[in-house]
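Got a structure for you, written out below as structure tokens; questions coming shortly.
In this view, the complex is presented without one of its protein chains, the others remaining in place.
As written, the chains take the letters A and B, and residue 1 is the first residue of each chain.
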Amino acid sequence: MNWPITQPCAGRGIVSEQNNTFIIAAFAVTWVCVIGYAVHLYRARRVADARLREAQQTFGGRT
Amino acid sequence: MGVSVDRLVAARVTAPRDPTPWIGVLGIVVLVAAQVYGVISSPPDRDMGHLQKIMYVHVPAAWNAMLAFLVVALASLRYLWKGRPADDLLAASAAEVGALLTGLTLALGMIWGKPTWGVWWTWEPRLTSTAVLFFMFVAYLILRSFVDDFERRAQWSAVVGLLGALNVPIVYMSVRWWRTLHQLQSSPMTLDSSYTWPLRVNAVAVMLLMAFAIVHRYRTAVTEYTADELADHAALRGEGNRV
Partner (left out) sequence: MSSTSRKAATLTIAGVIVAAAFGYMMFGGLESNVVYFLTPAELVARGEGVYDRAVRLGGQVAPGSVQWDANALDLKFRVREGTHEVVVHSKGAPPQMFRDGMGVVVEGKYVRAANGQSVFESKNLMIKHSEEYRAPKDGQMPQEMYKSLIKGVSS
């Protein structure tokens, strides 16, 4: 079924087009969040791994 | 300090390759599929038309934020009880993911509110209590970055984390306790079946990603902790200057 308000409405313009903008914005914000945080996780892990390697080389892996 | 360092170090040093990245990739694939399913399969709502589809991102973010804060509460409690560093690191990881999801919930709620309610924001109880929850966990993360001493940081964090998590039931019940602009929680009774399944599938997809993020963040935190402990032990043995 098609969204019915495809004609301009008094005082509001074309509602269906405006709604599509909000829907796309919501999904886009979600993906920016998901991808952005994934990159953050990946980088944090790389930095931590490097730090651990350095610590092991410098101080030895005494356990 | 560092009661269980030896065990942590041993675990980290001998750990097999981290399998969690594949869970993350799986989560992303499932999320894409869930969103495509939701957008394609559900009809427009009789009142808000296709804007109903924002439900598939807003509601899973909100539910999973609450789950993440439940993890914070349990890990913080166990830290205060047993004092294991691992619990503090787990609480911090879940708090970071929970804060992110709460921020996302607020942003998506604003995007949904503007075309449906007519406003981006209003100071009503559900929105205000969610904002308080968000800022408490932002404060939690800022607090952690300011305190260097591990035990003190862990103790304060556990207290703030518990206080913050206490907000979760208040946020959840706010729409029943007070007059709000936000509607009551929907249930399978008030949702057509064409909306319930896409919502559940999307919620599970976000839950997979959340679990992945918390575990991944936790393993990173353990790695950092292990590196710090190695340096501390070396310093205690007087080897701090050997480079």
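Convention: a residue touches a chain if its C-beta (ideal position, glycine included) is under 8 Å from a C-beta of that chain, and two chains touch if they have at least 3 such contacts.
Fair warning: this is a prediction, and the values are worked out from it, not measured in the lab.
Student: So there's a chain missing from this view; which of the remaining chains does it actually touch?
Tutor: Over the full assembly, the chain not pictured touches A, B.
Student: For a quick check of understanding: of B:T20, B:Q35, B:Q52 or B:S76, which residue touches the chain that isn't displayed?
Tutor: Reading the full complex, the residue touching the unseen chain is B:Q52.
Student: In the complete assembly, which of B:S129, B:N202 or B:T223 touches the absent chain?
Tutor: Here the residue in touch with the unshown chain is B:S129.
Student: Go through chain B and note every residue touching the omitted chain.
Tutor: 42-49, 52, 55, 115-119, 122, 124-125, 128-129, 132, 135-136, 139-140, 142-143, 146-149, 152, 156, 160, 163-164, 167, 174, 177-181, 183-187, 190-192, 194-195
Student: What does the interface between chain A and the hidden chain look like in terms of residue numbers?
Tutor: 1, 3-5, 7, 9-12, 15, 19
Here, only the chains that are shown with their structure count from here on.
Student: What is the distance in Å between the mean C-alpha positions of chain A and chain B?
Tutor: That gives a centre separation of 14 Å.
Student: Contact residues on chain B for chain A in the complex?
Tutor: Per the stated touch rule, the residues are 6, 9-10, 12-13, 18, 24, 28, 31, 35, 43-44, 49-51, 53-54, 57-58, 61, 100, 104, 107-108, 111-112, 114-115, 209, 213, 216-217, 219-221, 223-224, 226-228, 230-231, 233-234, 239, 242-243.
Student: In the complex, go through chain A and note every residue touching chain B.
Tutor: Within the complex, chain A touches chain B at residues 1, 3, 5, 16, 18-20, 22-23, 25-27, 29-30, 33-34, 37-38, 41, 44-45, 48-49, 51-52, 54-56, 58-63.
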